[in-house]
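Shown here: the complex without one of its protein chains, the others still in place.
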Amino acid sequence: MDQLVFALLNGTIYGLLLFMVSAGLTLIFGMMGVLNFAHASFYMLGAYFAYTLEPLIGFWLALVVSPLLVMGLGILVERFILRRVHAHGHAHELLVTFGLAVVIAEVIKMVYGNFPVEYRVPPELSFAAFTLSGLDYPFYRIFMGAVAVAMFIAIYLLLTRTRVGIVVRSAIYRPQTVEALGHNVPLVFMSVFGIGAAMAGLAGAVAGAFYTTNPNMALELGVIVFVVVVVGGLGSMGGAMAASLLIGITNSLAVGSDFRMADLLSVFGLGDWAEGVGGLLTINLSSLAATLPFFIMLLVLVLRPSGLMGEKE
Amino acid sequence: MALRNLLGSTAAASFVICAGAVAAEPLKIALVETLSGPQASTGLLYRDAVNYQIGKLNAAGGFGGQPIELMEYDNQGGPVGAADRVRAAISDGADVILQGSSSAVAGQVTEDVRKYNLRNAGNEILYINLGGEAMELTGEKCHFYHFRTSPNAAIRVNTLLDGMKDAGVLGDRVYAINQNYSWGVDFQNNTVAGSERLGFEVVEQTLHDVNKIQDFAPYVARIQAADVNSVISGNWSNDLLLLMKAVSGAGIDVKFGTAFLDQPGNIGNAGAVAEGHFLSAPFNPEVNPEETTAFVEDYKAVTGHYPSYVEPATVFGVMLLGEALKNVEPTEDGLNAEDLALALEQATVQTPMGQISMRSDDHQVILPMIVQEVSKDAAFKADDTEFGFVPVKVIAAEDAVQPVQDSCNMKRPG
Partner (left out) sequence: MKIGTLAILTIGVALLLALPWLVSDSMLNAAVQMLIAALFAMAFGLLCGRAGMLSFGHAAYFGVGAFAAVHAMNAFNGEGLLPTPLLPLVGAGTGMISGLIAGYFSTKRTGVYFAMITLALAELLHALAPHLKAVFGGEAGISSFRMPAWGFTFGSLSEVYYLTLIWTLGCILLLYLFSKTPLGRLALGLRENAHRMRFLGYNTHALGTLIFAVSAMFAGIAGALQSLNLEAANYVVLESHISTAVVLNSFIGGVRVFFGPAIGGALMTFFGYITSDLTRVWLLYQGIIFVLVMMFMPRGIVGEVIERFRHSSLRGLAQTAGTMALRVASLAIAAFGGVFMIEFIQRFLSSDYRATAGNGNWPDIALFSYVWSPVSVLPWAFGIGLFAIGIALTMIVNRRAAAAQEASA
């Protein structure tokens, strides 16, 4: 039982981290129709900026300043690169962000080297929040989850309860109409891109200290956040949250299980046959954990292409 | 084809005419490593170490009165790029291929070299495997022109277990967690095989995806539930760091036994989390202090950093090659690979860690191993932290050796 509680808790926290990164991605997609390949790079930049700033201004200030820097960078990217490519079509926008992701990763390697850097959870935050059947639960995990939840609430309120939110939401659906009503849509796009980047940067600054800050961290997270955004429904904030949790928790549960396809088949008396066939049927579910998100994505795309909560196809 | 042959023979003829004045071709060694992309970090270390020792060989007179020419090729991280680069190296006249990071790439290179040698009898090339540690390379895939100068999974695991047993931290309940590919599987199998000899129980074995897992917390729950004394893991890079951090964060008191904890950046990133964990590696700067200090200081003077991780073993491997070269006669186009292979089989060299030699049955190097512990007492600190590696047990080459695998069926020339 405790095992299950732990698995669920871990899955939830991991899911919340995925949400922090994918929230910006889904907003940007919803608004501009661009799948931003460089989004996970903003996550990595957030971690590296925080690592650089920490010795100068301390951990907490670094958590504030680093997302702002990432936001600035995001705004520059939108203003000077994406806006220019926008006229050429979505495929070009997508590919230009891909090129950017490569450039960012290589520049990081040039400046910080190939190895993980010494960015760690500050000592005042590394203690156990509680103990469950002999297993300490790190406080920092709870902290990461709390940051994600706070972010979700803030964004949700901003989008649904403010005038700015109304403009942004309508710009997602009918950019031309909103522009005709006298709103500065390019400015809205730029701000949304900046805020999206800042959220990814914050996620990086927070999670980089707990996991590792290395030049491959964007690559490692890159594809999975796409999966989250697609499963949740492109452009849907609530969907991204649901999908993040779904993927985080399935992943955590799958890792802890010894389930095999052959065991299921043996219920129907096909166990021996399955053992004989081998291959996929006798692989532990735990070793397939990394494939599950893609499987979920495929199911969603085929059965309900607009995603869990998406409205627009 | 005829025209090309004609051109070729004209070129050869003019070369022969000029050859009166010009000496024979220098010995060409090609380093085919991962020098760019996500996995470049280790490849660049191999490059530093090879450059260092080839420099030493050249300072000592090179080969056949000429400096040895070292050529670098970037295999771009994968077997496909490596296959391509090996060909480029051969076209450029390489006599010896060096490669180390990744067993998958090593598997491709050794096969390519074998096939090339089959097709070009009398004009063979040699492959020196600096770090592909999967068992099959000196097992099913072993052949006469492949030499491994690094330890393998069996040597790593058995020395590690011995050292941890002596230090009294192994306990009788052990958890084996490894990456799901040949290296991890070899590591796991050897851990299980060692359990009877050393009297412990492998409570649970886990194989997980390679470099894909961000959150190891679910695995930590399993380790905790298994109630073990130690965790034996062949993981490297992020998979090792994240696992150790997750275990330490959960407050579980187990000792880790690892093979690659000394990878640069690991100690810096893990910090105090790494303290008290174990490593079995072919080098430690505190063993034989006099010679070793001279070596590490010289290495630092040349490359800018102390040797660590794969670097010392690579230097020793190239030393062994240099020793073999002393007993080989230069030829017109460098050397005869068969002669070099035969000389390498007999080579022995004194390194700061002790004597190392090549076993002729499967071309696996026999070398001393040092079981070490992460501690604040270390004389040489890792990654500018307060921690370093303190030797716990030095295992002499003859004790570290593991039997030749039955699957190695080497066809010798003649």
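Per-chain residue numbering starts at 1, and chain names A and B are given in the order in which the chains are listed.
As a convention for this text, contacts are C-beta pairs under 8 Å (C-beta built on N, C-alpha and C of every residue); 3 or more make two chains touch, one makes a residue touch a chain.
Bear in mind the structure is a predicted one, so any value in this text is a computation, not a measurement.
Annotation: of A:72, A:113 or A:186, A:113 touches the absent chain (contact as defined above).
Set against the missing chain, the residues B:74, B:215 or B:286 yield one that touches it, B:74. The chain that is not drawn here is touched, among residues B:25, B:69, B:95 or B:136, by B:136. Shown as candidates are B:53, B:108 or B:191; the residue that touches the absent chain is B:108. If you put the missing chain back, the residues of chain A touching it would be 33, 35, 81, 84-85, 88-92, 94-96, 98-103, 105-107, 110-111, 113, 223, 226-227, 230, 234, 278-280, 283, 287-288, 290-291, 294-295, 297-298, 301-302, 305, 313.
Those residues of chain B that touch the chain absent from the view are 1, 3-4, 7, 35-37, 40, 44, 72-74, 76, 78-80, 83-84, 87-88, 91-92, 103-104, 107-108, 111-112, 115, 119, 134, 136, 141, 180-182, 209-210, 300, 303-305.
The criterion applied here is as follows: only the chains that are shown with their structure count from here on.
Residues of chain A that touch chain B in their complex: 3, 6-7, 10-11, 13-14, 17, 109, 114-120, 126, 128, 131, 134-138, 140-141, 210-216, 219-221, 224, 251-253, 255-256, 284, 286-287, 289-290.
Taken in their complex, chain B has these residues touching chain A: 38, 40-41, 44, 180, 206-209, 211-215, 217-222, 224-225, 238, 241-242, 245, 249-252, 263-266, 268-269, 271, 383, 385.
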